[in-house]
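Structure in structure tokens, see below.
With one protein chain held back, the other chains of the complex are shown just where they sit.
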Amino acid sequence: MADVSIKGTLPRDQVETPFARFVADYCSSWLAVAALVVVVVLITLSALAPWIAPQNPYDLTQLSIFDNMLAPGERSMEGKLYLLGTDDQGRDMLSAMFYGLKLSFFVGIVSTAVALAIGIAAGITAAYFGGRIDTVIMRFVDLQLSFPAILIALILLALLGKGVDKVIIALVAVQWAYYARTIRGGALVERQREYIDAARNLALPSHRIIFRHLLPNCLPPLVVVATIQVAHAISLEATLSFLGVGVPITEPSLGLLISNGYKYILSGKYWISVYPGLLLLLTILAINLVGDRLRDLLNPRLKA
Amino acid sequence: MNLIEARRVSKRFVRKPDLAAKIAGMLGAPVKQAVVHALDHVDLSVAPGEVVGLVGESGSGKSTLGRIVAGLQDASDGEVMFEGKDRRTLDADARKRAYLAVQMVFQDPMSSLNPRLRIADIIGEAPLFHGVVGRAEARSYVSEMMNTVGLNPAYAERYPHQFSGGQRARIGIARALAVKPRMIVADEAIAALDASIQAQVINLFMKLRTDFDLAYLFISHDLGVVQHIADRVAILYLGRVVEFAAAEKVLATPNHPYSQALLANMPRVETGKHAFAPLEGEIPSPLDPPRGCHFHPRCPHAMPRCSEEVPPLKEIAPGWMSACHLNDRA
Partner (left out) sequence: MSAVLEVHDLKAHFFTRRGVIAAVDGVDFSLERGEVMGLVGESGSGKTVTGLSILGLIDPPGRIVAGSIRLAGQELVGASEEEWRMIRGRKVAMIFQDPMMTLNPVLRIDTQMMEAILAHEAIPQEAARQRCRDALGRVGIPSPNERLSAYPHQFSGGMRQRVAIAIALLNNPELIIADEPTTALDVTIQAQIVAQVQKLAAEMGTAVVWVTHDLAVVSGLADKLAVMYAGRIVEEGPTADVLNRPMHPYTLGLLNSLPVRNPRGRPLNQIPGAAPSLLALPPGCPFAPRCIRAVDICRQVAPAETDAGNARRLRCYNPLPAAEAA
């Protein structure tokens, strides 16, 4: 409280964009910076997978069934080193994990982006026009959110069948409602602000007010939700693949790798499940830490 | 001809019963629609170049009246005439010009500025959009506006959070001024500013009035400020104008008992330490205002008639309107 009145009187001498200020605030937590570095490294590694992975795990000609179930650090008959061992097909685990991570990120980011677009359109329409439109959209959102995400995804995939595109469709279907609800909440608050009145007073047309004034100010809470939802989408995809309804066996994601090793875990061949599991854990943890930091910075209520 | 004239303007806010209340109603429970009479048949006029002060406490409807005059809300009843014509009957182009001619300056210098726009865009967006200036001259027009309100044009690329409260208030004024209005509705425009900054902004308002021949509807709870800059003053209580006359009359020898009480309760530096004799009682809820004269439960002169009959706003001297039954005696 005392702090606020002091901040208000600080003039600054250089042009400081809101983004620059935000970056500076973000960097004041070393844990958040570390998490962001991890996320960036993981995304880079997964994007570069075809070039840096020792092996292409999709290319059956590169696999040798004689190399199956090698322990981490063992060499194949030809002398190739398998740092993290191989699975039951003789696939190099390290390569499989790079490719799996790539698929996980691809599914998580694409589904979040599509869901975000649908959610923003639905939410801002509901908030700006209100009344009956608002009621119809938001009741549909409520209906959707009242079922567990995993259940809806399972039903959709049972109907659609396996495939990366099908998984993305299922994830979009379970995610858009969160965004719609979040942005509607934000827009209802922002709509009450005086700068929206000022824009209306200046006789600017509705679409200009929505896109130039209302929408940019509603995005911060959405950034938080979207970040955490990417992690959620990745873990949901892993779950679906683990259950065998997600991606096809020819394109192993992290979830499918864990599932593959699951049956060997009690026979001491822990590495097939454990390493992909640790990578999944690290990915989700890092994304969530980034999301938490964003929430701390963007939530006005948590600001001192 | 008056620049703006509000005729018998009323504004009601109705809260419709929600689903639970409707069900309760079906089961036989008494369901009442909550109606707030924010404004109750208000007449008000502002001549070109004139400053009208609007004074009242919370629930008086002064902000609602300001928003209706500025075109941000529609009246439930009555009409607002711009240069003698009802704005709603004008064709699209003339209507837009009529609304642009009345601009608002808001109370909160922070929330009234879009935090994601640079000052150049905040001031320049509307004039550019409406063709007040061309794209080529937009830059210099913004600089000119910033100079006019006492801001350094070198700061045009900055964002609102980089300014002090007083500077933000100036940005808000420049934004309103940029569409060349005839009148400005200032809703508690200086209330949130520091004491030493208030005087600067009041001075700016007075300078702009002479430079641009602006009319103001100056809404404030601060009688001292209103007394200083207004030509005429309207005093509102619970949605009704109780007194409307030249500032030097209302604030020197107020006629209505509420105006008298307001003036007596105004804190003044001059008085020094003294015992207070405050007006008793609370401001009634506008949801359920008292019958008759809204002020009668707190009025030291209340008569039986006051709780029965609404006193009409009557001329008690040339150009001096008051709504009190006491004026009928004598």
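The chains carry the letters A and B, assigned in the order they are written, with residues numbered from 1 in each.
Definition applied: a contact is a pair of C-beta atoms (placed from the backbone, for glycine too) under 8 Å apart; a residue touches a chain by one contact, two chains touch by 3 or more.
A quick note: this is a predicted structure, and the numbers were derived from the prediction, not measured.
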From B:72, B:132, B:206 or B:303, residue that would touch the chain that is not displayed: B:206
Sole contact to the chain not displayed, among B:89, B:147 or B:265: B:265
Selected from B:166, B:257 or B:311 as touching the chain missing from the view: B:166
Among B:43, B:57, B:86 or B:144, residue touching the chain not depicted: B:57
Residue numbers in chain B that touch the chain omitted from display: 57-58, 164-167, 194-200, 202-203, 206-207, 221, 223-225, 227-229, 247-248, 261-262, 265-280, 282-283
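Operating definition for what follows: only the chains that are shown with their structure count from here on.
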Between chain B and chain A, distance of the C-alpha-averaged centres to the nearest whole Å: 48
For the chain A and chain B complex, residues of the former touching the latter: 8-9, 11-12, 15-18, 21, 193-195, 197-204, 208, 212-213, 216-217
Parts of chain B lying in touch with chain A, wherever the complex brings them together: 67, 70-72, 96, 99-100, 103-104, 106-108, 111-117, 125-126, 129-130, 157-159, 161-165, 172, 175-176, 179
